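After the structure tokens below, expect a handful of questions from me.
One chain of protein is taken out of this complex; the other chains stay put.
Take a look at chain A:
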Amino acid sequence: MKLFSTRFISGAALAMALSVAPAAFARTPVDQLVIGTSLAQVLSLDPQQGTEVKTQEILANTYDRLVQFSGEEGYAIRPQLAESWEVDDTGITFHLRDATFASGNPVTAADVVFSLTRLIMMDQSAAANLKNVGYTPETIADLISAPDEKTFRIEMTDSVIPESLLYRLAGGTASVVDSAVVKEHVSNDDYGNAWLRTNTAGSGPFVLRRWTPNDVVLLEANEQYWDGAPAMRRVIMRHAPESQAARLMLERGDIDVANALTAPDVLTFTDKEGFSIDEVKTGGYYVLSMNAGREPLSNPLVREAIAYGIDYQGIADTILGPYGRPRNVPVPEDFEGAIDNPDWSFQPERARELLAEAGYADGFDLTLKTIAQTPRVDMATAIQASLADIGINVSIQQGNGSDIVASHRARDFDLLIPQTGAFMPTALGSIDNFVTNPDNALEANNAGNFVWRSAWDIPELNAMRNEANGERDDARRLELLRQMQEMFIAQKPAVLPMFERFEPIVISERVHGYEGHPWSLTRLDDVTKTED
């Protein structure tokens, strides 16, 4: 026994010693793509439930939608499962291509009907963009149909134009699931949600092989994919929550793409040989929400003073870097129909005058709530410093996502820093969050609405928003959008856009064809890799 132990121990010691000898420079294999990211918020892979940004990249590759778009072709809507479609006065008719799910079942119009019904009936956040234009549990059955196996038809409501309906159908939440497979896994009327949270049933170029929460997502090529098997045999998404560690892994060649780096770490790759930075435009914003239901923020002069009291350029230069650029209009400056920025640069003198005019010459105290995450915490600190300059004493309260979002939903804050996304890459899509508030009453309890949460009552803007959403004439719609932006600024917004939001991605030059998507629906079937 003793002899065995000694031998065993020395054998094990030798094995360990050999193992820690310097490794050869290990690069990722040429047929596997490795993405370093943060999987912390990925709670569900059910396409009709998971809305988190990093979830979208997984859904984008395991499922197909009827249509798609990318930044490459000016955000134009292109075919995906639908080979073609016709728009008429009352709706859109889609003609599906011959495609099969990973299970081998053919993709039919009945699957599309099933998926969209499922989305609306499950009634979670994922359904918001279709629900807010009239596709509700009460109406959905009458609005969608499958005239035959390869034809899908959706009727338009009065609140939606074809363009905006197509963008809504291009979203990750409109992914088409394999109805036969999902129905097999329904339990307790949950529409198969419990099963689909951790499994996939799609027709996309990859299949989910393994998902270990907060560790790794393994996707394997779907050899049967209708557009041909992808070049990558495997895609590995590795949870690398610590930015500096992820940066080192990218530099060493252990990962090929990093999309959760802090601003300083992204900047170290500027001009570094062998890497490129893709600053993906989201169309969304970092916002300062002010509670207009509370004194003194109910006073437009005070809100304007705050708009003059923030050092946007300073924050952009020192904190946001590749993550954002200053902009106070809720339409990105290069979108068609965008107006010029108002003169809300940092002007403490002007801000103090406005405060005096409002009757607050001696200033006042406010709290500022923010999620304890970079870059929002640093942004909060900078805002605190510059508002102190104009006599407003801000105390910062940090919390986790659930805390802060719950406070936001309950109108329980003075100031709060949320972020938005654009539900479509157009002026209408980006402004929508900022000008929609059908009923500001407390009893309306419209906690899912961004403007309601700030108790900002905007009946005229809301009416114009509804009109624009149903306006089919492009020129007239753009004119309405310009007027809405002017009116938004004139009313001194309680939801103040501060910075356009970007998602920087650092990519190794070994990777070709990786194109960041505004909604993180980055498709990987065309990605290839080279040895060097």
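Before moving on, here are some points about what is shown:
Going forward, contacts are C-beta pairs under 8 Å (C-beta built on N, C-alpha and C of every residue); 3 or more make two chains touch, one makes a residue touch a chain; residues count from 1.
Operating definition for what follows: contacts and distances are computed from a predicted model.
The complex includes a chain that is not drawn, and of the options "2-oxoacid:acceptor oxidoreductase subunit alpha", "Peptide ABC transporter permease", "Pyruvate dehydrogenase E1 component beta subunit" or "Sporulation protein YqfD" the UniProt name matching it is "Peptide ABC transporter permease". Only one residue in the set A:Val87, A:Ala110, A:Ala146 or A:Ala194 touches the chain that does not appear here, and it is A:Ala194.
Touch with the chain that is not drawn comes from one residue among A:Ala245, A:Ala388 or A:Ala490, which is A:Ala245. Of the listed residues A:Ala110, A:Ala128, A:Ile339 or A:Val377, the one in contact with the hidden chain in the full complex is A:Ala128. Screening A:Pro147, A:Gly359, A:Gly448 or A:Gly513 for touch with the missing chain picks out A:Gly448.
Not every partner is drawn; the one left out touches chain A at residues 15-16, 18-20, 22-23, 25-26, 28-29, 32, 34, 40, 43-44, 49, 51, 123-126, 128, 194, 197-198, 209-210, 212-216, 218, 234, 236, 238-242, 244-246, 248-249, 251-252, 254-255, 399-403, 405-406, 409, 445, 447-448.
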